[in-house]
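Working notes, structure below.
Note that one protein chain is taken out, while the other chains of the complex remain in position.
By written order: A, B and C. Residues from 1 in each chain.
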Amino acid sequence: MKRIAVLTSGGDAPGMNAAIRAVVRKGHYEGMEVYGINYGYAGLVAGDIRKLTRRDVGDKISRGGTFLYSARYPEFATEEGQLKGIEQLKKFGIEGLVVIGGDGSYMGAAALTRHGYPTVALPGTIDNDIPGTDFCIGFDTAINTVLDSVDKIRDTATSHVRTFIIEVMGRNAGDIALWTGVAGGAEQIVIPDIDFNMEEIANTIQKGRERGKKHSIIILAEGVMNGNEFAEELSKFGDYQARVTVLGHVQRGGSPTARDRVLSSVFGARAVDLLKVGRGGLCVGIVDNKIVENDIIETLNTKKHMPDVSLYKLNQEISY
Amino acid sequence: MKRIAVLTSGGDAPGMNAAIRAVVRKGHYEGMEVYGINYGYAGLVAGDIRKLTRRDVGDKISRGGTFLYSARYPEFATEEGQLKGIEQLKKFGIEGLVVIGGDGSYMGAAALTRHGYPTVALPGTIDNDIPGTDFCIGFDTAINTVLDSVDKIRDTATSHVRTFIIEVMGRNAGDIALWTGVAGGAEQIVIPDIDFNMEEIANTIQKGRERGKKHSIIILAEGVMNGNEFAEELSKFGDYQARVTVLGHVQRGGSPTARDRVLSSVFGARAVDLLKVGRGGLCVGIVDNKIVENDIIETLNTKKHMPDVSLYKLNQEISY
Amino acid sequence: MKRIAVLTSGGDAPGMNAAIRAVVRKGHYEGMEVYGINYGYAGLVAGDIRKLTRRDVGDKISRGGTFLYSARYPEFATEEGQLKGIEQLKKFGIEGLVVIGGDGSYMGAAALTRHGYPTVALPGTIDNDIPGTDFCIGFDTAINTVLDSVDKIRDTATSHVRTFIIEVMGRNAGDIALWTGVAGGAEQIVIPDIDFNMEEIANTIQKGRERGKKHSIIILAEGVMNGNEFAEELSKFGDYQARVTVLGHVQRGGSPTARDRVLSSVFGARAVDLLKVGRGGLCVGIVDNKIVENDIIETLNTKKHMPDVSLYKLNQEISY
Partner (left out) sequence: MKRIAVLTSGGDAPGMNAAIRAVVRKGHYEGMEVYGINYGYAGLVAGDIRKLTRRDVGDKISRGGTFLYSARYPEFATEEGQLKGIEQLKKFGIEGLVVIGGDGSYMGAAALTRHGYPTVALPGTIDNDIPGTDFCIGFDTAINTVLDSVDKIRDTATSHVRTFIIEVMGRNAGDIALWTGVAGGAEQIVIPDIDFNMEEIANTIQKGRERGKKHSIIILAEGVMNGNEFAEELSKFGDYQARVTVLGHVQRGGSPTARDRVLSSVFGARAVDLLKVGRGGLCVGIVDNKIVENDIIETLNTKKHMPDVSLYKLNQEISY
């Protein structure tokens, strides 16, 4: 291929800019032209497409968000939208596409694949819930952002008898809560992947107090319930003086970490390597510390992301 | 005086440790013994008092929180509590006391002063709402913590039509909201000190949208109402896709900034200078960039902290 | 005035972007057009000038550096250069100029003033060495950057018998070293403003060791000598296992702190207020926590920045 394009779709994630940069630079290195599509699939269908120069990606590696903007665009689920998108790509003479994003982005990439359009998907979501990869672009940054808040709360937690509930992102997956719970030394981790019992949580806090422990930190994945609801449920078992922190979109921002930037760069370059030799219909990932590519349709059909629940058990053993 | 003590009281604030360190080190430099009282006035009454060595304050200047712990202790409002506290101090041969904290701490210091016990108060609260000083220990750190979150939200705010509401501390005072609003380029600042009109806010967001502006950031001081309530009120005027962030106790933590550490150190040393020559009944502050001391009772009776509302007007002019 | 311009000159400083933004937004608010000049006085003479829109300064408040670029341009010291610059401004119909920078920038602004061109200068330099202001744009950020490094070195300093020398910026002024020395709890501060005696420094380290203190941190302003020279000089008095850190241009970068952003915004808006009513020949500053403007020629002739050397004495008393 001599001309490819790249878009970011769905919720943005730190490192998306680094991945775009790698696609552009590596593309140029291989003698290709690289086009950028604004606003994800919406911009694809609308033809919001422009050639990217070396300079367009200068100074972007350290920036959070995505300079191509991202958007949710449910309309791309229709065949009409998909064909219109392919038409736009052909109009610009673009022979292959790199899609960076989460769940919905992968669905779109699979649809384009079914229509025979060469597409490579890169996993980009702080939720880390994409099949076919151990880690997604943005996850490492997000957990460090959350951790910074956990540490700050711990600074101030020493003197009052209090329970701090920190609501973190993760509608379906507990990865953020698990990693930040272990890294932050949280007394409790509550995630959608593992059942919990509010009374047991209350008992554990109570026992801690009897041992002289004054405060507890609970990391709660939003997929379970929201922080205020949790505080209210907990209060039915005793007065635990709960204070709620809701980090919200703070978790999506920030300059990407070293690891997210390296991963993004490696993923972006690999996508170009694949398209260069005409390979599409793939999703790139890191599995067991190796960069891999898999059939995207098969991956979506047969694989499911599983958080590392061994961290849950570990935390119970060392952060009581 | 040859023997003084120091305590921290009320909500903790970054820089309290730096202030304690300065009291201890400067005290030693002046040939005094310095005692630490744990848990604020509660520990004072209970006699939870110990001599502090050079080493006790080593490596503390960079730490958030207070290693002497802090506590709210409403019982100190009674004369009985106050006299018991003075008795404890005398039992240890302590001739003067440095109190670091906010509102309630100042009340306690004023009470001790009325009983004739030499006390110097230092303003320590992230809310920055203490009379007799332009800036309190912890405020500079807190606004940088909030700002970091505003920046992260801005990273991710570009593509969706959304309104971000960031609830920050400030029950009675809008200082945190004002400074972080200006520094973060927030479109709206809502504080207890200035009336607001929800419809106007909605209109401003609406006009911004019509001009092509997709997102708005609103900094809301908790003293006005909480973030979820605000989002609900706002939704009565249109669908502004509000997303709420509640930073909570995150704002109290963190390693103090350079300015907070320098201010704390200067304040702590000044308190020792005053007690050394037998002067009590004072509160130390920084006014017009000069370190000053004022009669604490008079200050509490006649002065009131006023946030710099000129920042509000400035923000309306440059962050629309 | 209806049309003004802004440039940044000399070494860049965090907060310059926030100041430019304030000039542009406040100018628009007052019904003016605002032009940006790239590369400081060099771009002024070359006519590298363009109109700035609201959007040009969107998302810039949090960025380090200056998006108008900065440059040193000694040629502006000649009358020829100055007249050429004024000619360019007139060609664009620009009636007044805001200059943001340090020493050299102020000289340029004074020269334009002598030629009768309305100019307002804002102090922007991490060195904090401009007359007519207590604080310059960028200083607060720079000291927090240095402090972060001091803290990290302290983390690792506990077990080995070592002396850490941290060379910081400050050719003529010791402000960075003074503030970070106090804030970092450095055992020694070495600045151009105060004589030092290497043998005494060696003795102090030696005495610390005899007391059981294993490590010492020395903050050295580059204006005294460079870190390696200092280490060599020190080694003549004993083996103090010196390790040198040279932060270099790291100190100029970084997202500006809350205080630098607020100060920059207030300064920028004030410059517009002055030009709006036709006042030029001024430099804006913050003195005793009040925003002031002074005659720039008089300020350069009669005032001199003095670092707060009381911090030096304080540090000797509390950080031995």
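The rule is short, and it goes like this: a contact is a pair of C-beta atoms (placed from the backbone, for glycine too) under 8 Å apart; a residue touches a chain by one contact, two chains touch by 3 or more.
Bear in mind that the values here come from a model prediction, so they are computed numbers and not experimental data.
Q: What are the shown chains that the omitted chain is in contact with?
A: A, C
Q: Using the document's definition of touch, tell me which of A:Gln188, A:Ser216 or A:Ser265 contacts the absent chain.
A: A:Ser265
Q: Out of C:Lys26, C:Arg154 or C:His305, which residue would touch the omitted chain in the full complex?
A: C:Arg154
Q: For the chain not shown, which residue from C:Arg211, C:Lys236 or C:His249 touches it across the whole complex?
A: Only one of C:Arg211, C:Lys236 or C:His249 touches the chain omitted from view, namely C:His249.
Q: In the full complex, which of C:Ser70, C:Gln88, C:Ser105 or C:Ser319 touches the chain missing from this view?
A: C:Ser70
Q: Please pick, from A:Asn128, A:Thr156 or A:Thr180, the residue that touches the omitted chain in the full complex.
A: Within the whole complex, the residue contacting the unshown chain is A:Thr180.
Q: Taking the full complex into account, what residues of chain C touch the chain not shown?
A: Touch set of chain C with respect to the missing chain: 12, 14, 39, 63-66, 69-72, 145, 149, 151-160, 164, 227-228, 243-254.
Q: List the chain A residues touching the unshown chain?
A: 21-22, 25-26, 29, 59, 61-62, 134, 140, 143-144, 146-147, 151, 154, 179-180, 182-185, 255, 257-259, 261-262, 265-266, 268-269, 287-290, 311, 314, 317-320
By definition in this document, only the chains that are shown with their structure count from here on.
Q: Would you pick out the chains that touch chain B and also touch chain C?
A: Of all the chains present, none is in contact with both chain B and chain C.
Q: Averaging over Cα atoms per chain, report the distance between chain B and chain C in Å.
A: Distance between chain centres, rounded to whole Å: 28 Å.
Q: Take the average of all CA coordinates in chain A, do the same for chain C, and state the distance between these two points in whole angstrom.
A: Their C-alpha centroids are separated by 39 Å.
Q: Can you list the residues of chain B that touch 2 or more other chains?
A: Where chain B meets two or more other chains at a single residue, that happens at 151, 154.
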